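Note that one protein chain of the assembly has been removed; the remaining protein chains are unaltered in position.
Showing chain A:
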């Protein structure tokens, strides 16, 4: 389902953090938000999953303003994977994934057979079928992130929103997680630090700079040496990836 953000402005502690943000992910597309630290990527995503309230503007999913829906209803359309990793409360992997059923459940309701099936399917789709009984906090960083993705999938959303999902993962686990995302074929909006990962994963990129979108389009069109110099303040060449043909950004680490 298509997601569109229209003229979003967010004010935090009296300061406008992002303003005039317009961006989209078409149905089935993976759209990436890139930009330097503090450019407002997380803020934009937080308004999508309703952690923050927009000062102005709308978030439309399939044409419906999310704010017009009850919180549980909008959580059935948008599932989020924020940058939180949880603390040690002896939760099993299954319990964490079952949290994805929260927006479908009334007070006092337990998990029924259908929920159990959804949870099992979500775990299977991230390659962790046998892990339901393991303790979440005992998993490796890569496994944890996959469990959290499974939790988001158990929410059965129209749109997935992920904030830096590959943070703190080693390169193999980064590749693994991104290919899982690609395999979902679901409308996805995510922020990424790694521009090369963004260039290869995303159908569309939105570049944020100081709280505003400064460029949008196909990775190939957006990621130019000029933009990288202006927005990120780095010297880089953009070449063709010898294996995949995607744009490959070669940074000049000597400055």
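Simple rule for what comes next: a contact is a pair of C-beta atoms (placed from the backbone, for glycine too) under 8 Å apart; a residue touches a chain by one contact, two chains touch by 3 or more; residues count from 1.
One rule holds for everything that comes next: contacts and distances are computed from a predicted model.
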| item | value |
| --- | --- |
| Protein that the absent chain corresponds to, by UniProt name, given "Acyl carrier protein AcpXL", "2-oxoacid:ferredoxin oxidoreductase subunit beta", "Nucleotide excision repair protein" or "ABC transporter permease" | "ABC transporter permease" |
| Residue in contact with the excluded chain [from A:74, A:145 or A:191] | A:74 |
| Selected residue (touches chain absent from view) among A:105, A:158 or A:193 | A:105 |
| Of A:46, A:173, A:186 or A:204, the residue in touch with the unshown chain | A:46 |
| Footprint left on chain A by the chain that the document does not show | 46, 49-51, 70-76, 78-92, 95-96, 98-103, 105, 107-108, 110, 133-135, 138, 155, 161 |
